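Every protein chain but one is kept in place in this view of the complex.
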Amino acid sequence: MSEAVKIEGHDHHDDHHHEPTFIEKWIFPLDHKFIGMQYLFTGMFMALFGGFFVYAFRMQLAFPGMSVPGFGTVSPAEYNMLITNHGSVMIFWVAMPVLIAAFGNFLIPLMIGADDMVFPKLNRLSYQLFFISVLILMASWFVEGGGFGGAWTAYPPLSADANYSMTPLGSSLWLLAVAVEFAAFLVGGINFITTAMNSRAPGMKAQDVPMTVWMICIASILFMASVGPLIAGAIMLFFDQMVGTGFFDPRRGGDPILWQHLFWFFGHPEVYVVLLPACGFVADVITVFSRKKLFGYQTILYTAIGTGSLSFFVWAHHQFVAGIDPRMANIFTVTTVLISIPIAEMMFLFIATLYGGSIRFTTPMLWALGFIGEFLIGGVTGIYLGASGMDIYFHDTYFVIAHFHYTFFPIAFIGTFTALTFWFPKMFGRMMNDTLGKVHFWGTIIPLNTIFIPLFVLGAAGQHRRIYNYNHFPDLSTPDLQALRIVATVSLLVLIAFQAVFLFNFFYSIIAGEKAPVNPWKSNTLEWTTSSPPPHGNWHPDDMPKVYRGPYEYSVPGREDDFWPQNEPA
Amino acid sequence: MGFRPIANTRSATGIMTAKLAVWWLIASEIVIFGGLLACYIMHRLAHHEWAYYAVHTNVIAGATNTMILLTSSLFAVLAHHAAEQGDGKKAARNLLITCGFGLGFLVVKSIEWTTEIQHGYTITANTFWSFYYTAAGIHGAHVIVGMLCMLWVANTARQGKDLHRVENVGLYWHFVDLVWIFLFPLLYIAK
Partner (left out) sequence: MAEHAEAAAEHGHDDHGHGEHHDVSFYYKTYAALVVLFIISVVGPYIGEITGIQIITLITAFGIAVVKAGLVIRNFMHLNVEKAFVHYFLITSLAFMFLFFFAVAPDVLKHDGTNWENVAAKDWIEQKDAEYAAGGGDHHGGGHGDAHGEDHGGGHDEGHGEKKDEGGHH
């Protein structure tokens, strides 16, 4: 790519030194770091709800009919509302805002050597839209009829007709919340892509950009390209719900399968939208803590782009048993199995990066390694599901749930903890306690496996999803299978309990943690060249960094230090 | 309007950031409208009986609106031309004319829709009309947003500031025109 070209703005120096007032800073922030924090804390807050919902419905599954402490008895309608909102919250209001919006906002300008995003006001608007979507979603839980219970996939006619969903207001509010959230991310995504493409520091070529930035950028593009048809579909569904149109009503000349296609055309790229940023974090962390160059920078980039492109060609594997043409199913089986190749290659390249490295088992490194291991399990089980023949049996069973949690949990939680423990010093100017961090790590990783391995077994035994009480199914309510459910639920309780360790560590360290130096991890990338936390404008306007090399020059032979910051002149 | 980060002034791609952002916006709008129109076309091809309903669309209104939008695009590009030559006042004037045509578009549409609704062709009448109102409605919403943006840009351009915005808002407006260029035959002509 060409050298960064500087186009003169008007008087930006004067405006740049303007320190924000209290109102400006807290209510109407323009600083990307602050907006990133807003997204982070909102996402963490929503995770509490997502976690509470899963707690309630897993207790119901392990001890059917019994009153759940802190919730009460779970009725069938409430069960549906819990699973629907658990999924929706975790994907749209936790994974996306934290992985993309929070870390993207905080890191992109810093890592490319810019003073802010190119459109700070648009950035603020995107958070405000996002915040509104949170309010709408939470409102949906408290209206008459309760929250939407038609699953996060919202298939019509269940989602379109209040006679079936029995949540007339809840359905529409949920849909509106999702639509507003999409708008927030479209606006935000344009900001990220434009900033990453245009505002790089002088000397920073395309291959000098850290993986985190590349991945978030590619993820934003994927999101933008895939969400369009679903936005159209959401408007159509909204009209079906509120106005009485029949877009998805076969009795009126519509087609419910159309919704499925519209949804999954977005739904599949969406999982790569959240996966790629997590991979970016892992790449940046494993290089720092193995003191080694990233193995195959260009290849990783191509696998990311390849995966992203291929992800548009696999969506109907969610619809193998929906009545699609079997010849289409064949095509989608081939593409689905194919897409495992670039992703597997990325994982192998991470392993190759580690090989021969000088490994430091810090907390962020443990999380990054955990990601690779757990995600591999998730990915491999996806191949079973991608084969349409096997999927005839496995579709809608707990095998699917276990597969996507083995992928989603690493993405949303392990990825987040990797990034959070790594960049915490930069964000808050303090160090987190490493011992507590390791306790939290083991207390999360072990239960993760003991929750979801039983679910694979249950799925293989034929247990279908979205059923609130398996006592109605004699074959599925044998003591052995019920024991597996209890194991999974108890493990979940342990997992939730250990998050308290993290929350304590996180908040205590913000207030009273050891003060962080500028570059505690001895990392190369640009964010570690400014103070912890960075000032308004990130660097002094006359002192903006210039880049002389790539981000992964670790252990370069002939140098005294085992790292070589990007901005150090040769 | 004062705070412009250094990031905003850089251009590693050689395209100014605001323009690059508008192109990305257009890319995302292509998939939104594309998705909607793809659904419409699928249904239309599957339901030949929609021809009975489509007969009742008002071709004159549609054609008038097409002319209006084409002309508005002309003035949008003339505004861009003026802005390139540094003539902020002329650019603003042309943008306002473009806006005026946009208003004309909305007026014709309101009359057209009112008439159709009075005849019973409502959004719930059948799925053809549902698509008709949804597609044209979303397009109309984009027209309104475009007009508001143009008014805002015309205001700053009049003072000779930020003239590059004239081209950017023009790009958006041309895209809105493009969507209508395809909506017109799809909704009105294909009988």
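The first chain written gets the first letter, and so on, giving A and B; residue counts start at 1 in each chain.
In this section, a contact is a pair of C-beta atoms (placed from the backbone, for glycine too) under 8 Å apart; a residue touches a chain by one contact, two chains touch by 3 or more.
Bear in mind the structure is a predicted one, so any value in this text is a computation, not a measurement.
Q: From the list A:Pro229, A:Gly443 or A:Pro565, pick the residue that touches the absent chain.
A: A:Pro229
Q: Give the residue, chosen from A:Val243, A:Ala497 or A:Val518, that touches the chain omitted from the document.
A: Among A:Val243, A:Ala497 or A:Val518, only A:Val243 touches the chain that is not shown.
Q: Even though one chain is hidden, which residues of subunit A still touch it in the full complex?
A: 157, 161-164, 168, 172, 221, 225-226, 228-229, 240-244, 246, 249-253, 255, 257-258, 261, 265, 312-313, 316, 323-326, 328
Q: Using the touch rule from the top, list residues of subunit B that touch the missing partner.
A: 13-15, 20, 23-24, 26-28, 30-31, 34-35, 38-39, 41-43, 45-49, 52-53, 55-56, 59, 63, 66-67, 70-71, 73-74, 76-78, 81, 84, 119-122, 124-126, 128-129, 170-171, 174-175, 177-178, 181-182, 184-185, 189-191
What we mean here is this: only the chains that are shown with their structure count from here on.
Q: Report the inter-centroid distance (CA atoms only) between subunit A and subunit B in whole Å.
A: 34
Q: Would you tell me which residues of subunit A are touching subunit B in their complex?
A: Residue list for subunit A touching subunit B: 1-12, 15-16, 18, 30, 109, 114-120, 186, 189-191, 193-195, 197-200, 204, 224-233, 235-236, 239, 243-247, 252-255, 258, 262, 265, 537, 541, 544.
Q: Please give the residue numbers of subunit B that touch subunit A in the complex, ascending.
A: 2-17, 20-21, 24-25, 27-36, 38-39, 42-43, 47, 123-124, 126-127, 130-131, 134, 138
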